[in-house]
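One protein chain omitted, others in place.
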């Protein structure tokens, strides 16, 4: 799931005709101050990182003059927000509002169809509203065969009690749905959608997440992706074509198949270890992919030991073993201890081939994980 | 139903990526010869009028050199083709072909859904093929909820026996369907779709008819409409917002409601007369609309008498009568005899009001038609 | 007895604040139709002819336990309005609007097939059960309660035929204007089936016109399934091929399908007498009864 930054999503929304505040992206304090001066005070200075609750974490500041703008930009740029460094801020016109609404579209996976949502209680985390007062969110399921009918958008807005602004909000919701469908979004939302004293509406924030599997037909969005990636290793995984998630532990995990890799993580935890990552190299086990995967995990400073867990299905275990030997042979020294567990077709043949000078070989998933956990503990 | 000219439809198809021969539109012999020279011989010179069977009627000529181009353009420009004057010709690269195919999309009204059609027997009137060898046309119904799936286009092309060019033809058919849906077409076709010796395909003709009722959302097509209208009176009817069809007789007919006007035509015929037109002024009977309708029919040189048949439903007959009096009062002299028949709500009150110095009043549809038919005969 | 609508029909008018909607809502009310509510976005809380208006059709139908909707909205929005009406699960939707884009209607028709709702129209005058209820724009005063069921693709032609019947003292059980568009919700066969099963209908008048093949299909249906006597009329005998005669659906194709000859021949084959004029239709009905 590719997340667009706020400023990217706002660009997409504005192009589709949704009103947004004037804003400029800035990557330095000077740029931010210049932007604030040209927009006119008060402005909001907003960290562009993919972190929920930016505001509470100090990533959004409202400033009244140049001096405040300078100090806010200085504080936010370079700030660490939940592990991510802030490289850019959006400097944005501060909007006077009387109400904050929520509008969004997402996939309801249990229904197998999209759902549009409207709430008069925007401006706070909508999932909190959903938990506390589910009736405050109006949901309208959309038939993917026909798309969202205009009446559905109106019905959602009127049912949410939006009265005078209902038809304008309905128009925004229709546009959001059209974007959702046209851009292969997985979720899209405006929170808050601000209502001004004279009943103008304006999108004060913008969220848009796009289906990775559909990026092939959206060159424009794919071009935003590099910019949007937040983590060096995740960017690298993208290049290698791995499914990769960084975690906080020190046991590196490589395996084939999402369910099996997740299970390996869980078993690391079960034996008292802490997984450093999820890395699925997918089907097959060509030497190059094995080498790339090891390269990634070796280069993660947090990793102290690695468990390499392959269940050879159609792929034969002896071929996997050759791939591992070849891949590890490319390293002059093995920087971190690697425990390999090979199972499935021709697994015993594979285990015999594996170069035990480079890796430790274990027969079962459980023993391999235990070995890797012990290795990781030993380094501390 | 708005018909695009061949050159207009080809422009739309070419913009969508369908290969078309190089061509230029010409409205004078000199332009046509220049176009032919620049395209290079042989070229086809094709009358741009909305008449089926242009070729057979002499509206299409293949020419080998400048002299032939000049004489062909001279012959075709200004030519009368089934009652329509040829104002422009399309000068087009002549394509060497080995096969002529047919591809099209239309609405199957009895199924309530579009149908895509492919035939290996293009280049002739497809309706003749349908009559003689219906199995030579492959039909694939499209679900309007999902649009045409790519597999359906391929299936139609393979089932039509197109072999090596099937996937290319399928691509053209998919594009035609997308155009059909995006442009609110009622029917769209390429006949012939030529296949060259090296299996290139190229659209040698182009037909596209658009739903009048959907023109409001297609400014680009609406702009082509004036250019495409063939008949002065039909253009005028468009301006006035009347449903109007010109016919070949001399009894002008004005009425309210399509079924009733058609019936009036039929009864004119039943009593030995010949209808000059179909003109439905629609609901209500405001003086201005009545005057416009009379103006149209008076200005038709073929009309010798007029029957004005109104069934007042919700509209009251006395109001209709006032409208007719007012409208006719605007003329200094009534140029052609008008017979009025008023029925329905307050019809008798209406009949009393009608100014019998201007019009003849009849009580029944049959007697009104008989009077008008007699008037028309009297003038001959 | 009657078909589809009667004194118990509870009607919501979509677009009741518009010119057409307001005028005809009043006419319907005056005729005695039970118009329980109107629906117009942004006009919720108002009243029109003492009828309460709601912002959404769902609220209007739910609040008033309505079972029928009449659609009076401009053609560009009529497709949406019909989807909205279908999604309320009322029994009957009558769409008066003329000029609905054909492809919008194809999508509505696709959805219609998945629901239990009956749609009449679009581009139709509506339905009337004389003395009980009318949903649409038919002029109530020309109708008389009686035993002839009438189904027609045309509006004013229907009035003409009804006028001819009423003037001879022949009343109508129910009259249904199914509409002049190429794609419509209720077709001749649906209406014939309803009248065939209605004990109060002793004869049926079917007014067809050029275009399509619905009359031919109806003729074959009558031949197989209808015991009630049917009298026919076909408008457009003099229409040239390739020209749309007012109604979007009234067009003889270049290949000669949809002609009046074909339809009249089919009805003849099914034993249905076809009048040359509306008064000839009334003659046949008179003979039949």
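We call the chains A, B and C, going by the order they appear; numbering starts again at 1 in every chain.
In the analysis below, a contact is a pair of C-beta atoms (placed from the backbone, for glycine too) under 8 Å apart; a residue touches a chain by one contact, two chains touch by 3 or more.
Bear in mind the structure is a predicted one, so any value in this text is a computation, not a measurement.
Shown chains touched by the hidden one, complex as a whole: A, B. If you put the hidden chain back, the residue from A:30, A:127 or A:164 that touches it is A:127. Interface note: of A:13, A:102 or A:311, the residue touching the hidden chain in the full complex is A:311.
Considering the full assembly, B:166 is the residue among B:166, B:276, B:303 or B:340 that touches the omitted chain. In the full complex, chain B touches the hidden chain at residues 146, 149-151, 154-155, 158-159, 166-167, 170.
Mapped onto chain A, contacts with the missing chain fall at residues 1, 52, 107, 109-110, 112-114, 127, 130-131, 143-145, 181, 184, 186, 211-214, 216-217, 243, 245, 247, 255-263, 265-270, 275, 278, 280, 311-314, 343-345, 364-366.
Keep this in mind: only the chains that are shown with their structure count from here on.
Farthest chain from chain C, judged by C-alpha centroids: A. By C-beta pair count, the most extensively touching chains are B-C.
Spacing of chain A relative to chain C, judged by their CA centroids, is 55 angstrom. Centres computed as Cα averages put chain B at a distance of 28 Å from chain C.
Listed for chain C are residues 107, 111, each touching two or more other chains.
Shared interface positions of chain A, i.e. residues touching 2 or more other chains, are given as 146.
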